[in-house]
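Working notes, beginning with the structure itself.
A single protein chain has been omitted; all remaining protein chains appear in their positions.
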Amino acid sequence: MTQEVVIQAQNLDLTFPTNDGDVHALKDVNLDIHKGDFVSFIGPSGCGKTTFLRTIAALETPTAGTVTVNGMTADEARKSRAYGYVFQAAGLYPWRTIRGNIKLPLEIMGYSKAEQEEHVTKVLDLVDLRGFGQKFPWQLSGGMQQRASIARALAFDANILLMDEPFGALDEIVRDHLNEQLLQLWDRTNKTIAFVTHSIPEAVYLSTKIVVMSPRPGRISDVIESTLPRERPLDIRDTQEFQDIAHRVREGLRAGHAYD
Amino acid sequence: MRNVLPILTVVTAIMVIWYAASVGMNKKWTYDQAGRAGTEVTFTEMVVDTWAQERPVLPAPHQVVAELYRSTVEKKITSKRSLVFHGWITLSATLLGFVFGTGMGILLAIGIVHNRAMDMGVMPWAIASQTIPILAIAPMIVVVMNTIGATDLLGKEAATAMFGYQPAFMKGILPKAVIAAYLSFFPVVVGMVKGLRSPDHMQLDLLKTYNASKSRTFWSLRMPSSTPYLFTSLKIGMAAALVGAIVSELSAVPLRGLGARMLTGSYYGQTIQIWAALFAAATLAATLVAIISWIERRSLKKMGMS
Partner (left out) sequence: MGWLIGVFIFWLAAYFLNVYLANSAWHKTRLVKLAVPAIFGITILVVWEGLVRGLQVPSVILPPPSMIGVRIAVSLPILWADLIQTFVKGALTGYLMGCGGAVLTAILIDRSPFLQRGLLPVGNFIAALPIIGTAPILVMWFGFDWHSKAAVVVVMVFFPMLVNTVQGLAATDSMQRDLMRTYAGGYWNTLFKLRLPAAMPAIFNGLKISTTLALIGAIVAEFFGSPTLGMGFRISVEVGRLGLDMVWAEIAVAALAGSVFYGAIALIEKGVTFWHPSQRS
């Protein structure tokens, strides 16, 4: 069953000029992401995974090659509000309530007041923050703030979700819980998700496809199609199949000199 | 260094606007004079005249520079018309007041940080005093100290005994120094208290585990941590002390110093004199703050805090 290609990178190259010479962040990256995929990017620091995500989001410009999103260039896709972006930190505005924060993109994109209220209530439900809408960000825990940030990215009708290590700053117990919730969300909304992470179990647990990257220069060393079923309880992490995929990821990282 | 071009652009723009404004503001006088003499002036003649009047409404930059040169380089330092002389009068009052104000301020800050009764009693007043226009007291302090005769750093007899004469700056310096000290005092207190309290709890707890005394904690942790705050307070204190000295000169007798020059200039309509004195005061302020900044950079570098 071939799904349409939503994000496509071809011969993507990105070099940063710095004071200490050029940094070759991405070299010859080729990747297809299909509709409804959950793709994880894993690799050590400097392997280019965040840079790649930012390039898809048109926050960085490639020095060579192309990237298309929904058939348009990345910047056109950005202007047509094709994706929601979730950063490592929640980045909520402390002067707005949670509801107010989620309304932010909706205000900018010109939704009517009634539509705004409707969308906000809907996504608050989705991330299980019903009842916290009138609170201010500093009144919520780190995990809840991150859920609000995800809700904000889901509030407007974008098909794509780009997430840059969203759970990196949280403790493992909260992380497990949020991983479960994210999978349920994905199942319910059927969005295409690109997810950057440092954690091998997280990558294997969440994804339909795992992209292993390695540094100096940043490149893809392996693309693993996951054989795990779509429905995954947390204890699937103890199965042999899971361990095999994780092993393959680890091999890919080692081959790419992740542990040097 | 990449700031040089933008700064030059802004300064050049200011110069251009200034020259243009001079023309605009001085031309009435030119036309009036011409009208009275019954002559006509061309545009060029008018422009040249507006930049060369004796009592312009707005002196042109080169006029101010010329007056500065005349009052500094071309006059003897001891002359009553020398800006160097007046500048020294202002500077001596500023420095004397600054040293006292800052010294007392630091001592009070140390007291506030270590004594809770002082903290709760004095600190609210120190903070509140920053909202009070203290400068309004200046004339009164000058007059009161004159009345009780506490004006000279060393009286005529004492000074003559020590130096053979009474140096000019010592006469009438005390009231100005008191006001300068008072103005620099409170910013220094508030700034230093912030600085002495800046080490985080982790650091203070560590010293507690060593059973360090309050004095030890002060010298090894609090004092070094407060260095950036100290220098910021010193810069604010220095600028405040200078303003205090200048304003107190308006009521002081004898009428000397840069502030006094500005006042007499305004009495006699000598606008160029006012501007020259203002520029001299500005240069003084900039130099003093620059000196403190230089010391700050070197100290912080040595402490690895820059």
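As written, the chain order gives the labels A and B, with residue 1 at the start of each chain.
What we mean here is this: contacts are C-beta pairs under 8 Å (C-beta built on N, C-alpha and C of every residue); 3 or more make two chains touch, one makes a residue touch a chain.
Quick caveat: nothing in here was measured; it's all calculated off a predicted structure.
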Touch with the omitted chain, as defined above, among B:111, B:139 or B:228: B:139
Residue touching the undisplayed chain, where the options are B:108, B:153, B:221 or B:281: B:281
Residue, one of B:83, B:221 or B:262, that touches the chain absent here: B:262
On chain A, residues whose C-beta touches the chain left out of the figure: 54, 57-59, 78-81, 83-85, 87-89, 91, 93-95, 104-105, 107-109, 136, 138
Residue numbers in chain B that touch the chain omitted from display: 2-3, 5-11, 14, 25, 57, 116-117, 119-125, 128, 130-140, 142-144, 147-148, 235, 239, 242-243, 246-247, 250-251, 258-259, 262-263, 265-266, 271, 274-275, 277-278, 281-282, 285-286, 289
